[in-house]
Structure formats: structure tokens, C-alpha cells
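Take this structure first; my questions come after.
Here the complex is missing a single protein chain, while all its other protein chains stay put.
Note that the chains take the letters A and B in the order they are written out, and that residue 1 is the start of every chain.
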Amino acid sequence: MRVAGGLRTDGAALELPRRRIRPAEAGKSFALTFLMVAILAGFLSPLAQSFLTSLKTPEQITQLKGPVYPADPQKFEFEGKTYDVYQVPIDGTIRELALIRKGRQESDFLDPANPTAGPITWQGSWRSLDPAWRFTPHFENYTQVWDLIKFPRLLFNTLAIAIIGTIGTLVSCTLVAYGFARFRFPGRGAMFTLLIATVFLPGAVTLIPTYTIMVKLGWVGTWLPLLVPTFLANAYDVFLLRQYLLTIPREMDEAAAIDGAGPLRILRSVILPQAWPAIAAVGIFHFVYSWNDFFGPLIYLSGAQELQPLQVGLARFNGVYYQNPAFIQAGNMMTLIIPVLLFVVFQRAFVRGIVITGVDK
Amino acid sequence: MTQPVPVIDTGPISRLRRGRFRMTPLTPLARREARWGLLFLSPWILGFLAFTLLPLIATFGFTFVNLTLNQKEPLAFVGLANYQRMFADQQVWESLGVTLRFAALVLPISLIVPFAVALAINSRHLRGSRFFRVLFFLPYVVPFVAGLLIWQQVLGVGGWINEGLRFLGVADPPEWIHDPAWIHPALVIVGIWGIGAGIIINLAGLRGIPTELYDAARIDGADALGTLRHITIPMMSPIIFYSLVLGVVEVFQYFLAPLVLLNGTGEPNGQTLFFNLHLYNTFFLFQEMSYGATLAWLLFGVILVVTLVLFRTSRRWVYYAGER
Partner (left out) sequence: MRTRMTTRVAWLAIVALIAGACGTSASPSVSPGGSAASQPPVSAAPGPKALLRWYCCLGTGEDPTQVPTEEKVAADWSASQDLGDLKIEIVTYDAARATLSTQIASGNSPDIVGPVGLGGLASFEGQWLDLTPYIAKTGFDLGQFPDEAVQTFNVGAQGQVGIPFAIYPSMVWYKRDMFDEAGLEYPPHEYGATYKWPDGREVEWNYDTVKELALKLTVDESGKDATEAGFDPESIVQYGFEPQRDDLRGLGAYWGPGSLAAADGTTVEIPAAWQDAWKYFYDGMWKDHFIMTGPVAESEDFSGGGYTFFSGRVAMSLNFLWTTYGVADAGTDWDLAAIPSHNGKVTSPLNTDTFGIHKDTKSPDAAFDALTYLHEEASDTLLQLYGAMPARPERQDAFFETLAQTEGFPDEVDWQVVKDSAQYADKPNFEAPVPKYNETINTLVKYRTKWVATPGLNMDTEIEALRAELQAIWDS
């Protein structure tokens, strides 16, 4: 990042005026960090559940008293049949025995170490026993999802649509927001109201006329309905960028203007460096939106399977009659990676504001 | 929107305040400025004319005819019949009521929680803020429907929320998704997973506050709360305003979660019959295009009124450092 007019610098510069930590500060740090870790644990635990589900077979998901992690009861094979091994309390000790005959009042077990000794009858309900669990994750769920939906092809499509659309959104929305934030012209207020009002009508209702336009243009079955509009700005991102630009004081634009810089120069060398956090936010929003968009690609690409993105392919695991929860979540995990990596790269944009004098917020 | 006049005592901000309302006719210079402005707006103007205006007009036209998918009766102009039907439709008013009640619950939360988390992440007291940034962002990337399926399990029978509550001694935890009293809180909990976007917006806003203001505040002897009130919140007000307006739009158009979780039936006991769900059912399930479009224009009107009110009041509390 370049230094913009000396007013602020990018995140890298501020990592570290390290100061000495006083005991009171350390206490505050500990309390806040601890609190945030606790909140985060609750916040993310469904995601952990999703990950564990992605490693299970359908049997493991519905297993009686199954643990949260993917586990199979230990099996014992004897005379061509397979039995589950349970932890059976006999004479004060817990023995791992194979259940060969289930009964309501009493059940028969075999000792896997000594099966020929004959069945051991145990009084009680076998349902009250815990199986002998063995941790058995099924990573092949991931390879199966990969193979079933032509993952590499769909991934390529998703990436291409997301990247092109993000470029379009960033370019068009920045220009439009700059126009709204920094130039005065008659009708500006009315046009801004109109811009915001375009998102008031629910998309379900405008879908049919919009789809009709795309049909007439011959764009159905191509990426154009998904890409062209991104180059023509959208209300959400223009509004956000405009709000942000309005928080930036004008001294520097004016100084640059006095130096003879034109509007494009000012945009490039004064506005953009200062608006970088908001632009990064818009870029991430559009990328994630495009990455996860399902209904748009579905409806415009239903006849062009080779052009579809991942979300359309993955939705097939969530049929109304049959869901494969493990496949859904495995697909989920696989699609999370790229947007999250992208965020990791761009997150510096959101690092705590500039430190010039060492005073913090 | 024009000149905000901050009435809040913004302390040091006032030093940065600038710009006066100028009521001059267009000079050649001003005309040049206007031309540049429209040039920068041109992508949006083009998109509006090409892809937005026609659908808007078409759906407005739908409201005066009797368009259905089946079209048993020939297509005809029906005047205001759709509007009459709408005003007599009890479900319209019930669903608006449901939507407003939900909005009253979800809007404050969706404004405060991401703001608070962003403040915490931005705080110098937090260790490892980089990890928190990434991890709070993480669920935002989960596709909405896949996220719903996870939460359905988490909130359901044997899910960890109720197991946790039982562990804490709650004998009879609620059946979240199926309990009329708990479904709105349940939907809020599910929605909290998407705060990643709000956190980013707030972090970007916090990043943009010039540090000088905090220096000045410290010199003035302001404590943490005073700084929050007199610097952070006023300086963040454009971002808060953005979140509020879009929050309103979003909550009035809310329908996907109840559609997926409860088949769009409005159960339990009508508590999820949101206005936009009623609209979606009318439009796609019952295939009544004209009546659905009429409902959509009612929604448009309601959101427009609320938004205009927000814009009016915003002049009193939103502070734009860079506006003229």
C-alpha cells in the first residue's frame, strides 16, 4: 500500500509501536480475550458439528448413542457373520464382548478372544450398554463428492464467475459511489433515492420480467446474465461505498485539485488509498455472494450443466426425498476454503486504524 | 441527500467540519462538475435503464391485470381489483404484523452485535485479533441453506443448544423451531451466523476514523465511554445508517429461512408467515402473478416510507465529514 498524503498509512506500519504492558492492561487483555474466545467457541461450534458430520457414513449419523465424532462400533466376525462389540459389565469388570443375540431381558454375547467357549448370557437390556467405539472418519466422502459432481469443472466455473463479477462490481460501484459522494449535480438526491429504491422490490417479483429480458437477449444458458449486470453497479455496494467516501474529509481532494489533478487522478491517488477498507469489504462481499449464489446460476444455467457453478451442483445432494447430510457438509467444507483464504489475504485492510502518535482507540 | 447538521456535541470533530450549503446557479465550473458526476454515474444509469426499469414497470403493469400462470380467464385489465383484494386479505395484515414484530427484535441485534464485536476486535486489549477476524468471518461464507441445515440440527432434538441448557439445569428447554414463543429468537440465533458482513463493514468504518480525533479526545480527558459516544459513534454514523437502511430492506424481504425450515407454511401458529413469504407463496406456489406483484408493490411502498423517514431523521444524527 502506498502512503496517502501522510494522513494515514496501511496496516503493516501500525503493527507495532510496542509498548510496555502494565499489570492492569494485562488483566484487561486477559478478560477480553477470554470472553471473546468463549463467544467464538459457541459461535463456531455448529461449524465443528458440520465438519464432523462430513466425515460420517449414514449409519454413523443415526447411530444409537453415537459419539459426536465419527465412530463405528468395533465389529467381530465369526462364522461368516458380523457382530457389534459392546462394553459389558460382568462381575465388576467391563469386558468387550460381541452381541450375538439381542433380547429384551437377556442377551447372548461371545468373547472375541475366545469365541469357541460358547455364548455368555447377560441379564439386562443390551440398549443400556455402550458399544466399543472405534474412531473411523470417512474422508472418502470428500473424494466421492469430488467425483460425483465433476468438482474441478464446477470449481473453475465458480471461480471465473466470482472473479469477473468481483472485478465488475469493484470498478462500477467505485465509480458510481465516487460520482454520488464527490460531485454536485442537479437531481443527485433524486437519483440516489432511485438507486436505493431499486432494492425495495423483492427479487422474486422482478425475476420473471428480468428473465424475459435475458431470454430475448439470448443470454440464457450463458454467464452473461450473471456477469454483465455486475459491471453496471448495484445499489447495496454503491450505497456502502458512498457512505464510506462521505466520511473521508475533503481537504486532500481539494489540495490535489488545486495542484491541477483531474477527477480521475483524485480518485486514483487520493480516494482509493483512503477507501481501501471499504473497497476490500465490497470485494469480499461480492466474491462471497457470487460464490454462494444458487438461484441465479440455477435459473440461467439450468440447460448448460457444463457452465454451472459449485452451489448448483452441490444442491443435488440436498434432494427433497433424500438428503445425504455427510455429502452436503463435505461439499460445504470444500467450498469454504477459497473464500476464507481470500479473506485471510485481504483482512489487513481491516486492521485497527492508523497510529501516528501512538495513541490508540 | 443533503447537508447533515450534526447536533450531537462532536467535540474535536467540529474542528474538521467543513462545507457550507451553496445556493448558486450552475457556473461553467459547476456544469463541468455535474458532467463528471453523471459520467461516473453512467454505469448505473445504463444498468438501470437496461435491466431494472423495465422489470419495475412490468411488475407495476401486472398489478392492473389478471395474470396467472394458468390464465384460465383471458388476460384483461381489471382496474384496482387486485388492490381491493389486497386490502381485504387478512393474511396481508397478519403477515405485516409478524414482519414488524420480527423487525423489532432483529434490527437492534443486527446493528449492535456486529458493532460490538468489531469494537472488541479493534481493541488493543484483544490478543490475536487476526484470528478473531478470520474466525468470526468464517460462518458468513457458509451458504445460507447449508447453514440452515446445520442450525436445524443444533436447535433440534438432541442438538447441543438444548443439551447444553439441560446440562445447565433447564429441565424443559424449548422446541425452538416448533414453539410459537421461541421461533423468532431461534431465527435471530440462526441469523447471527451471518454477522461476518456486519463486522467487516464496521471494521472498515473504524479503520477510517482518523487517529487525531482520539488524540484530541485524550488531551481533552475523555474516558473510554466518552470517546465512544463523542467520537466513535458520530464518526461511524454513516456506516450505522447504512446498516440500518439495509437491515430494514432485508427484514421486510425475509423469507428464505422459514421457507426452508418450515416448508413455507407459516407455522408454528402463523409466527413465520412473513410478508415476503406470503408473497413468494402467492407468486410461485399459487402462480398468481398479478396478485403477487400487487403485494410486492405494497411492500415497496412500506419500505419506501420507512426509508424516507430514516433519511429525514438521518440529517439529525448522521455526520458526513466529506459532504458538501
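Criterion: a contact is a pair of C-beta atoms (placed from the backbone, for glycine too) under 8 Å apart; a residue touches a chain by one contact, two chains touch by 3 or more.
All of these numbers come straight from a predicted model, not from anything done at the bench.
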item	value
Omitted-chain contact residue, chosen from A:Lys75, A:Arg127 or A:Arg265	A:Arg127
Positions on chain B contacted by the hidden chain, ascending	25-26, 34, 38, 45, 49, 53-54, 57, 69-72, 152-153, 156-159, 175, 177-178, 262-269, 281, 284-287, 289
Chain A, residues in touch with the chain not shown (by the definition above)	53, 58-59, 61-66, 102-104, 124-128, 148-149, 185-187, 190, 204, 207-208, 211-213, 215-216, 220, 294-295, 298-299, 302-303, 305, 312-313, 315-325
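We take it that only the chains that are shown with their structure count from here on.
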item	value
Length of the line joining the C-alpha centres of chain A and chain B, rounded to whole Å	20
Chain A-facing residues of chain B, complex	1-2, 16, 18-19, 26, 30, 33-41, 43-44, 46-48, 50-52, 54-56, 58-59, 117, 120-130, 132-147, 149-151, 153-154, 160, 192-193, 197, 200-201, 203-212, 214-215, 218, 227, 232, 235, 238-239, 241-242, 245-246, 249, 253, 276, 279-280, 283-284, 289, 292-293, 296-297, 299-300, 303-304, 307-308, 311, 320-324
Residue ranges of chain A touching chain B (in the complex, touch as defined)	7-8, 25, 28-29, 32-33, 36, 39-40, 43-47, 49-50, 172, 175-176, 178-186, 188-189, 191-206, 208-210, 212-213, 229, 231-233, 236, 238-240, 243-251, 263, 274, 277-278, 280-281, 284-285, 288, 291-292, 294, 311, 314-315, 318, 323, 325, 328-329, 331-332, 335-336, 339-340, 343-344, 347, 349-357, 359-361
